[in-house]
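Excluded from the complex is one protein chain; the other protein chains are retained at their positions.
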Amino acid sequence: MTHDSKFTNQKFNLVGTRVKRPDGVDKVTGRARYGADTFAPGQLVGAILRSPHAHAKIRRIDTRRAEKLKGVKAVITSADLPDLTDGDDELYDILENCMARGRALYDGHAVAAVAALDAETAREALQLIKVDYKALPHVTDVDEAMKPGAPIIQPRVRTKDKPGKPTNIAGVATYGHGDIDAGFEQAEVIIEKSYKTEQVHQGYIEPHACLASVGPDGQGELWVTTQGPFAYRNTCATLLGMEMSQLKVTSSEIGGGFGGKTHVWAEPVALALSRKANRPVKLVMSREDVFRASGPASSTSINVKLGATRDGRIIAADAVLRYSDGAFPGIWGEIGAMAAWACYDIENVRSVGYDVIVNRPKVAAYRAPSAPMAAFAIESTVTLMAEELGIDPVEFRLRNAAREGTRASYGPTYGPIGLVPTLEAVKNHPHMRARLGKNQGRGVACGFWFNFGGQTCADLTIGADGTVTLSVGTVDVGGARASLSLIAAEELGIPYEQVRCNIADTASLGHNDMTDGSRGTFSSGMAAIFAARDAIEQLRARAAKAWDIDVQNVSWKNGRAMAKGKRKSLTLRELAEASANTGGPVSGHSQVVPDGAGVSFASHICDVEVDPETGATKVVRYTVVQDAGKAVHPDYVEGQFQGGAAQGIGWALNEEYVYGEDGRLQNAGFLDYRIPVCSDLPFIDTQILEIPNPNHPYGIRGVGETSIVPPLAAVASAVSDAAGVRMTHVPMSPPRILAAIKSSRDRQALAG
Amino acid sequence: MRYESPTSIREAVALMVGERGDAYLLAGGTDLLVRMRGEFIDPDLVVDIKRLPRMQEIRKSASGFSIGAGVPCVALARNKPLVRAWPGVVEAAQLIGSDQIQGRSTIAGNLCNASPAADSVPALVVAKAKAVVVGPGGRRRLAVERIVTGPGTTSLGKGDIVTAIVLPNPPAKSGDAYLRFIPRSEMDIAVCSAGVSLTLGARNVVKQARVALGAVARTVVLVPQAARAIVGTRLEDDALMQLAAACEAACSPIDDKRGTVAYRTEVAGVLARRAAAIAYDRARRRR
Amino acid sequence: MPEVRLFGGLRDAVDGAESVRVEGTTIRELLQNLGRDYPLLRERIDQGIAIAIDGTIYRDDRDQPIPEGAEVGLLSRIAGG
Partner (left out) sequence: MKGIAVSTTVNGDAVDFVCHGRETLLDVLRNHLGLIGAKEGCGTGDCGACSVMLDGQLVCSCLVLGAEVEGREIETIEGMADGDRLHPLQSRFLDHAALQCGVCTPGFLVAAKALLDRNSNPSESEIRYALAGNLCRCTGYDKIVRAVRAAAGDLRRGQKAQAKRRAAG
């Protein structure tokens, strides 16, 4: 393996072990408190009225009958959320998404809200609100929305020419280098293919939920399921006209987010209801609300053109990627264009990303947002090219893979990266040699994600008995408290059990960016290391004071202070017990902006069996190989690999938003939005590679997102291998597969 | 909303008849509560029939089986004689939802909910099952295929309560089977489905057969042409192809979020073929 | 003077140029000078961008020095899940 060896020989005592998580017992006994699991004295129940139209002008909202209903304590409309966004378009969009302002932009758009004594009264009150809509023409398909004459959804969005005309194309972004035309001139084989992917939802099991409390003194509290309490605080405070320090946001245990809880949806509404009623308000979305009115991922339409030489070198690559943003401008197409060709070293490469506004809910991040769709199109085409050239698809990828020094298609030149090692591991994996049965096929695909750092701080306080509290501001979405405790214990040289990691609320720690971009363990891990080092400095000084020697002569090892010539060392506990007389409590702090998260790569192998008579697909074997930099807690690293793969498999096979001609979502529930169930999946094998990230003291890379990137293409190539048809439309639902098999048979019959 | 839990059938009928608003029966509740939650219905009265006498029993008599309207689907699979007699019916009931749903849902409820995709109904139809209906006009028995008249509608009148589903004893050398297609391995509503029962004569030639399809029309459809295609055969490939063709011809499905017209039509034929093969195999093994 | 390569939609803010030259020994200086020279770009910088220095992407850290002869890129700030 060719990679930076600076950290490869780092020896750890605790990092890399599989300890039990500190929040485990609460979670297996039902005690853990999630968004909907807390109660306040006198709390009301909030409920939201939503638009039944995909696109409509709201002429009038009559709330009088609802207000008069006994037990109703507040009714609000957008009039109760005045525009305080000060010309910030992005913030205005968030405000308008939380509550429609004179126009409804998608089926499910919030229009009014109530707070009442109980759920039954709130439900009745919603029925009493009369909204006068004028339905407008709508468009929900990304390609249709780009056509001239499509209904315009955001009049402020204009074409770049002068004077700009209204358009649904919110942005066009081009990435790449070299000379595309010259590249295709040189190509001996060119493959062009078009792809489509349908809209999917993160599908976290816990719906959005919060308990909001705002008093007439302008002080407020928000208990909420979120990936970022600080971001929620800042957004909510701004929208409500509150001072940030006056709003304390506490993140509950979070029942899954995957990007969907990086964005406020109903929280400002709950706060506004509470302010109006002057009582705490609990607002919990139904599953239907979650599907209709939180942020799914984009649907896409993608064209790929790939040129290669006969000896297996890709010399030209071009992709046009159209991503739906929902009813508000986004950057999802641009991110898709950036991620598109990231796995390959290509001389002449281009990607053009379009961001397209449609009458659907505002798109939010979903685990490596925008990358899976691009990877589906590109990896499928790469496999097609390998087949066309008669080269093994893994070998073909190895010949063209990005490595250290490759100029990435999105601009920068890569440092040490792990794509080639994942492909080598796939090549040597026993899975690749396993025999396939009847109607079975195998597919391989690669995936890339950027990863990032972000603002992070941590406090590490040492109690009088020498045990340690680590406070971090990144929400623990799946075991991070265990990993961060391991890191702090490693650095301090004490047992894991003596560190308790705690997720701080916004009043107890400085700003932290959200848990997103696979940054939780990477960033807070780094902050924990530096906070521990800060504490160690102080502990050394305390020991020096006790021994009356210069601090330079005190070292820290295995959880104790030592000095040459001192027979007895001072333990952390002894130093803590004496702290009152040596300068007060010991606490370490650190704030970092740990950029240099280190890009992440994975390669997946998928075997499927396709029933040629029904088009049903069963995943029979699946293997994930991914670079983790350093796996702090291997169980949870494997868990991230497996979870991402499962989400990708669901996306590949059955998950999709189905809109009717009327622009309304037809499957807003877990019955017909089909996420994989336990009996749909095999065990998902994992192989963790550890190619240390030179930008992290422990070599850690983010691991959370990349695993969702390869499955769409891996499954598609496996289906193609099994059924003899190349699927270009995701999800590859049974009707689509059966139709493809039949039309391929028809073509063969014609040809024969 | 009022909730009542009567302990006699007469009382239950009186409650239903007496309600001026919307009254609904609660058996397993797995459809009713979902429809309430989705605000498709807003009942003024819900009458829970699980505490009525004999609602929770599967009774075996000389003429066959009587399955009380409150019997959860999970109980069918635990009744060995029923599993031996009507494995297709039991399998169909077993397909209605997860273990959690199985613990509550009932075949009577599955029938009266009147979904064209109801899993138990094609199996009950081919088994010649009857529904015992008690109402203001007294007690009567109706073939199950006469209960459902369209999506969400039944021939039952106000106050009519299906108290039991009755199955005959299976004829000698007979077998039944039910298959449905769903995109996942569990937890979905049938995209299309097929139930087949058949009886063999000498040399294992099919003597009698019934074929019913689900989710391909406004109600579950019995397809006599499909049955005729296999009567007098030993399910040779040719017969099976004719069976499938007859099934396809009987389909008049819709395009919706769960499937397309073309898909439902084609796969209904595939399922009928496969179900017929299973039923045939079962019949051959049975004395 | 580092050559700053621009990617994606950012090129619109500098009349489609693929790269511009601007003084700067740290990210902060560089961005200040870019904003001064290209007002349209300042808007994008304020909305959030990222800087790549020799392949490492910096989203927030403005103190990062820009070594002599470094490859510098300006790109859109990505979001994550």
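Annotations for the structure displayed:
As written, the chain order gives the labels A, B and C, with residue 1 at the start of each chain.
The definition used in the following text is that a contact is a pair of C-beta atoms (placed from the backbone, for glycine too) under 8 Å apart; a residue touches a chain by one contact, two chains touch by 3 or more.
In this text, all values refer to a predicted model and were calculated from it rather than measured experimentally.
Although it is not drawn, the missing chain touches A, B when the whole complex is taken into account. Annotation: of A:I205, A:A464 or A:A580, A:I205 touches the absent chain (contact as defined above).
Among A:G30, A:P163, A:P216 or A:P430, only A:G30 touches the chain that is left out of the view. Touch with the chain omitted from the figure is made, among A:P280, A:G478 or A:G702, by A:G478. Across the interface with the omitted chain, subunit A contributes residues 18, 20-21, 23-25, 27-34, 36-37, 118-120, 202-207, 253-258, 284, 286-287, 477-479, 633, 635-636, 638-640, 642-643, 645-647, 669-671, 675-679, 681, 683-684.
Residues 1-3, 5, 26, 29-30, 33-34, 36-38, 46, 48, 50, 72, 74, 97-101, 103-104, 185-187 are the ones on subunit B that touch the missing chain.
The rule we apply is simple: only the chains that are shown with their structure count from here on.
For the pair subunit A and subunit C, the distance between C-alpha centroids works out to 25 Å.
Note on chain placement: the centre of subunit B and the centre of subunit C lie 67 Å apart, centres being C-alpha means.
For the pair subunit A and subunit B, the distance between mean C-alpha positions equals 43 Å.
Residues of subunit A in contact with two or more other chains: none. Listed for subunit C are no residues, as none touches two or more other chains. Those residues of subunit A that touch subunit B in the complex are listed here as 288, 613-616, 618, 653-654, 658, 666-667, 670-672, 674, 676-677, 679-680, 733-735, 738-739. Chain contact summary for the complex, subunit C toward subunit A: residues 5, 7-9, 11-12, 47, 52, 54-61, 64, 71, 73, 75-76, 78-81. Put simply, subunit B touches subunit A in their complex at residues 38, 181, 183-189, 191, 256-260, 262-263, 266-267, 270.
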